[in-house]
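To keep things clear, I will list the structure first and then write my remarks on it.
Every protein chain but one is kept in place in this view of the complex.
So, subunit A:
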Amino acid sequence: MHSVIRPNAWVALKLPSGSTKVLQIIPNTTISLGKYGAFPSNLVIGRPYHLTFELEDKLPDENFSRIRVVTTNELYAEVFADEAAPGCDTPAAGANDAVISATDGEEFRLVDDKGNVIARSNHEVIDDNARQTLTQDEIEELKREGNNAGKDVIAKLLLSHTALDQKTSFSLAKYKLLKTKKYIRRFQVLPIDVATFAHWQLEERDSSKIMDMRAEMIGLVGCWGNVHFGGDEVLLPDPNASTDQGDEACLPVDESLLRGRWLVVDDTCGLLVAAMAERMGVLYEAEEVEGETEEQNGTATERTPASTENPNETQPNAPAPPEPTAQQGGDTEMLDVLTKAEKRQSDGKPKQQKPRPSDFAIPYSQTNSITVIHGASQPNLSLLNYWGFDITSPNHPPHPLLNHLLNLTWLQLLKPELDTSYSTPPLTASPETLASWKPSRRGNFHRKRRRYARIRHIVDSTRAGNFSGLVCASTMDPISILRHALPLLAGGAPVAIYAPTVESLAAVSDCFSVPRRTAWVSGSVPEIEGLSNEELERWQGNEQFPLNPTLLQGVSIQTSRARRWQVLPGRTHPLMTERGGADGYVLTAWRAKPAEGKVAAKGKFKRRKVESEAGTPA
């Protein structure tokens, strides 16, 4: 995963301005960095991630820049110079016998017209004579020439800043840093993983799309939800039903096989699902080891999206949008690729080509799966496109999410009998009848039967419950989600609910307050008299008790915030400004299995101190 930059990979280009560009590295194209210049995509394909590249000056007969790798000696030359300077009170670890010696970074000296050094780094005051003013035209001119990769521009801009010497060394450094970021033509290529993508979406794109979910929250929700690899793939055997068999030939859900499944409500356009899939090992396609599968003419490994006519679109449009023509036999192709996917996933050895699965075959793994419940008739998981997965695509190329992501509507979960696709029995036809049909009709027939079997499997297995955890980031009231999701959780299963603001989570927590719980278990709630534990688990709530307050243990709310620091010789401090907006909150708890009947707490302990000393009550 993410060793070198693959053809057609989605990547993040980190620019010197600090901004990020997310794009797909399509072979044989020119990647433009706007004012910084442009370079052929083939110059980064097959190269490692995280290197720093620099656009070189254009050769006279070329209309693009070539790039070179910038060494870290160059990257840090200024810092090394600062550290070596006398009076630096934060010397490097073993700075004197440095592992790598600092090079003479010319870019860190200010030179005048004649090339005389006027100032070096931030230790010297700039000569008055050096003050000159560059006009905007001159700056443009310099940039066009692009001499020496913008370093000249920086030096000259610094000199032209008349107030420079009045600034403290601190602000000088800051000033210079800003200029450096703006004009040096360097960039880095980062893989699009959940951390990089979420950061970009939050800071540079539309943070509301992902409900302002910060990295801290993604980490917390994942851990408190105990989201992790939930076991090797387990597939149900193909029932090999013939076409004249209906419902009765569908596979029943085998509850003993269901393991390592997480229930999700995601209104972050799929970021939450992506984060969970990453933690479960089903987000990224297995990367072929270099050399093992030879790529044809240097293009093939990452799937080429169907439409590349729109390369400037940052929104990925892979794979093909559903087209009317794809309907015929569309799912047949999907099944084909599923078979291929299975083949690839098992230890990479080529297997015998399996016969095509029958209509009622279930492609979903019984383990290590994510079940998304959604409020609209289709789930909005559009951000998964960045990882090559399009939930709306009927004939999808291989992707691990295909067999590990299940989705259903709240209607299908709670009132399946009202859902047409669940409650309409599958069509049947004798082989003879089928043979007499046109291929398109036959295709439709199979497609409907397949869809029926899958929906039935998803609904029935979800309703069977026993989920390993519930993770939410939803705009819906979490109380209403819990009312229906809690009964589906296995005992001891964790719940982790993210919300950008605390109010909705406080309301959940209040449902489990001590007074509510005490009243509930002490028999002072007439409405629940005589209800069995099973009925109490499915308690539909009333005004006083929106939820059964005994179904969760250890309800607590937390928030986390990372504070960034700048670490430079003599100038180490927290950053002055950071992104504001919602900090984010996470509610965590565990699913409890309350004992039957009334339960009373032991004794009353007045104060914690006394409590802990008290030991065993007599």
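Note that a residue touches a chain if its C-beta (ideal position, glycine included) is under 8 Å from a C-beta of that chain, and two chains touch if they have at least 3 such contacts; residues count from 1.
The rule we apply is simple: contacts and distances are computed from a predicted model.
The subunit not displayed here is recorded in UniProt as "tRNA (adenine(58)-N(1))-methyltransferase catalytic subunit TRM61", chosen from "tRNA (adenine(58)-N(1))-methyltransferase catalytic subunit TRM61", "28S ribosomal protein S18b, mitochondrial", "E2 ubiquitin-conjugating enzyme" or "BBSome complex member BBS1".
Within the complete assembly, A:Gln553 is the residue of A:Gln245, A:Asn380, A:Ser480 or A:Gln553 that touches the hidden chain. The missing chain, though absent from the display, is touched by one residue of A:Ala9, A:Ile45, A:Leu383 or A:Leu547; that residue is A:Ile45.
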